[in-house]
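Every protein chain except one is present and positioned as in the full complex.
Each chain gets a letter, A and B, in the order it is written, and its residues are counted from 1.
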Amino acid sequence: MNISSDIRNLISNRRTGYTLPAAFYLSNEINLLDIDVIFGQHWIFVAVEPDIAEPGDYVKVDIGHNSVIIVRDDDMSIKAFHNVCRHRGSQLCDAQKGSVGNIVCPYHQWTYNLSGELIHNEHMGEAFDKSQHHLKPVHVGNIAGLIFICLADKPPADFEDMKAAMTPYIAPHRLADCKVALQEDIVENGNWKLTMENNRECYHCVANHPELLASMYEFGFGYQPSPENAEKVQEFRDLITSENNRWAACGLPSSEIDLLDGCPTAYRTQRLPLEKAGESQTMDGKIASQKLLGELTQRNLGGLSFWTQPNSWHHFMSDHIVTFSALPIDAEHTLVRSTWLVHKDAVEGVDYDINRLSEVWRATNKQDSNLVERTQRGVKSDQYEPGPYSPYTEELVEKFTNWYIQRLEIAIANKANVIPIKAAQ
Amino acid sequence: MNISSDIRNLISNRRTGYTLPAAFYLSNEINLLDIDVIFGQHWIFVAVEPDIAEPGDYVKVDIGHNSVIIVRDDDMSIKAFHNVCRHRGSQLCDAQKGSVGNIVCPYHQWTYNLSGELIHNEHMGEAFDKSQHHLKPVHVGNIAGLIFICLADKPPADFEDMKAAMTPYIAPHRLADCKVALQEDIVENGNWKLTMENNRECYHCVANHPELLASMYEFGFGYQPSPENAEKVQEFRDLITSENNRWAACGLPSSEIDLLDGCPTAYRTQRLPLEKAGESQTMDGKIASQKLLGELTQRNLGGLSFWTQPNSWHHFMSDHIVTFSALPIDAEHTLVRSTWLVHKDAVEGVDYDINRLSEVWRATNKQDSNLVERTQRGVKSDQYEPGPYSPYTEELVEKFTNWYIQRLEIAIANKANVIPIKAAQ
Partner (left out) sequence: MNISSDIRNLISNRRTGYTLPAAFYLSNEINLLDIDVIFGQHWIFVAVEPDIAEPGDYVKVDIGHNSVIIVRDDDMSIKAFHNVCRHRGSQLCDAQKGSVGNIVCPYHQWTYNLSGELIHNEHMGEAFDKSQHHLKPVHVGNIAGLIFICLADKPPADFEDMKAAMTPYIAPHRLADCKVALQEDIVENGNWKLTMENNRECYHCVANHPELLASMYEFGFGYQPSPENAEKVQEFRDLITSENNRWAACGLPSSEIDLLDGCPTAYRTQRLPLEKAGESQTMDGKIASQKLLGELTQRNLGGLSFWTQPNSWHHFMSDHIVTFSALPIDAEHTLVRSTWLVHKDAVEGVDYDINRLSEVWRATNKQDSNLVERTQRGVKSDQYEPGPYSPYTEELVEKFTNWYIQRLEIAIANKANVIPIKAAQ
């Protein structure tokens, strides 16, 4: 990608502690840079194992103008490929999810197996070398059932560090033994970074998210003691300490890891107490599904939160899991995919009610979507200028934007890594 | 704004007496220039006093990608601000109209008073200087109840001349003592200049506006005597002279002022006779509201027309007022807001019928919108070329386009006044 001097200046002149200049939310050129550098060279959360439980199951994921299919191979391994036929370029799969024997292009029936190899096509003659026309592969990573992909030739190696650190936290919830109870896509009318910035703070929760705060403490999301709330924050920190000790004694690692800044594969995790019954992110704090996950026997495990950069957040409770991915559609639209998972043997209507399971986050998603949209409209003004982050509640937002700017800076400095965008598109 | 040499050439080569080259109606770059220079450095009609009758009442006005709120302050003064929170850039107000105590950002509850001062926010710490984060103000002008704004740092000073000249014409209709009976927004699928050019002539009326011509003489709108209509134009001019004398004797200034060309704050006015009953712009020429405005006692006062550049037109009758503003949405879409006002004590269903009050201009708006849209489609053709204005009926159109080109020329010559557009947007 040929990066204009305007954009280089915007990146190098960015003022820390302040929101980004408007062009980062509006410019098509920067959006292509984001798709190229941020979504093209980092690990992106895209699915969970239960999305593709059986051989031949696939999910389609669109990242800007690129489309990828994630497939369960016959040997139960997970593969990912660019969703483009090597013949005339037709998309292979156009459903969001499905199940196939082989991957057959509907245009001229070029047929690829679940490992992406071109195994059959007609009318190409004997000299045609099928091995030169396999599907283009995409790297796959798997952390205890959370599936990530990386479009780069050489993915960041520190994914293995995140995997090693996070597996003990996540594994007890046995994601692979869950089923998808509900999956919902919403299109937010805003740049994907506004979606992420909104997700990285709870300053906005008290006035906007009554359902979420029915069970969640806002203080768990990057709060520092401020003149207004020093006492409450300290109380909450004491509660975390005692609960984390209790959960650790049950074999559940719970303490905070914060690597949101400074490395390519950036993340944060912490197991956080919940209010009321303390069991789950529901309106009364009680579990929403009667069948506890994996071999868990206690209900009141609070919520294990896991945030990744650039694009996901997850909450693991004793009874259910909610995962979220944010994917750019274009500079001004973002897909947010939410997935609610329960034990695979839980029976809808008996063990869980789908509305009770999902009401908190469905309401929260809608509220957040409105906030993202009105911010997208606001930053269009010629008179918008970057505003100051709260030093007490927006630390994680700043880590996100700092990480983002740093990743662009490194990609530009190391220009050889920047994939060229198609000429004249 | 970095103005390309292509645009400079288009401006300097414009042929007078002819419609504008196509790029002026189609180009996104020129549209940004229009928003910057024409709508950013001139006085723009946006509302009437009754839109914001009480303290806390506001209207939101979008001008291209910019959004402004016009607010009635507690001391009854009128203020205007950019509709952008100084924290994360969220739009503050998203309804077209509303009423508030303070202006509270829904995102993180930063709270501004009706004078635009940031008076409260949480979590920003003691070192935070609120006074550096007040809302960005916009200049407000008020001519006997017609509210104008100017986004420039230094608005054109000749607004005061227009105000001094126009106040005696408008004041007797006592706009501030009216109420909004109906307000309608329509989106025209055309560039805002096609909307204005259409408004500045009545050559198209006879075949397109049967409702409007039920009471209006087409000759009042820039007609010069031509071979076809010399006699009728002369008759109409004689009628104007005698009626203007009659109205002047009642203390109502009525004679023509035409300053549509040559000054930044350009306008034209004239009180014009009406057909049939001669009282109002209705199908039978009779008043539509039984309660006459202000202290007016006579019904047959014709219609006082007031046209401003770049974006408004208004008609004041004895019984009601209609005002119109045209605001660019983007290069190919324009918002036209129409407001019908009657005496504040007039009772709907008793003193006036809303359909009878609005039927003429609602029909006319729809007809004009179709004409603008088909012209927008036509000028897209590679084979469109500027066509000649009628010397007898399109004088005011030419004054509009001449004014427009001259304002661009002056802004470009005096480059320091041109606000820079955000890089890379």
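Rule of thumb we're sticking to: a contact is a pair of C-beta atoms (placed from the backbone, for glycine too) under 8 Å apart; a residue touches a chain by one contact, two chains touch by 3 or more.
For clarity, every value in this text was computed on a predicted model and none was experimentally measured.
K.L.:
Of the residues listed, B:226, B:242 or B:355, which one is in contact with the missing chain?
P.N.:
The one listed residue touching the chain not shown is B:226.
K.L.:
Hey, which of B:110, B:148, B:169 or B:203 is the one touching the hidden chain?
P.N.:
B:203
K.L.:
Applying the definition given at the start, please give the residues of chain A touching the unseen chain.
P.N.:
36, 40, 65-67, 82-92, 94, 106-109, 122-126, 128, 133, 136, 419, 421-425
K.L.:
For chain B, which positions touch the chain that isn't shown here?
P.N.:
4, 6-7, 9-10, 19, 21-23, 26-27, 29-30, 197, 203-204, 207-208, 226-229, 371, 374-375, 377-384, 386-388, 390-393
Definition applied: only the chains that are shown with their structure count from here on.
K.L.:
Could you work out how far the Cα centre of chain A sits from that of chain B, in whole Å?
P.N.:
Distance between chain centres: 47 Å.
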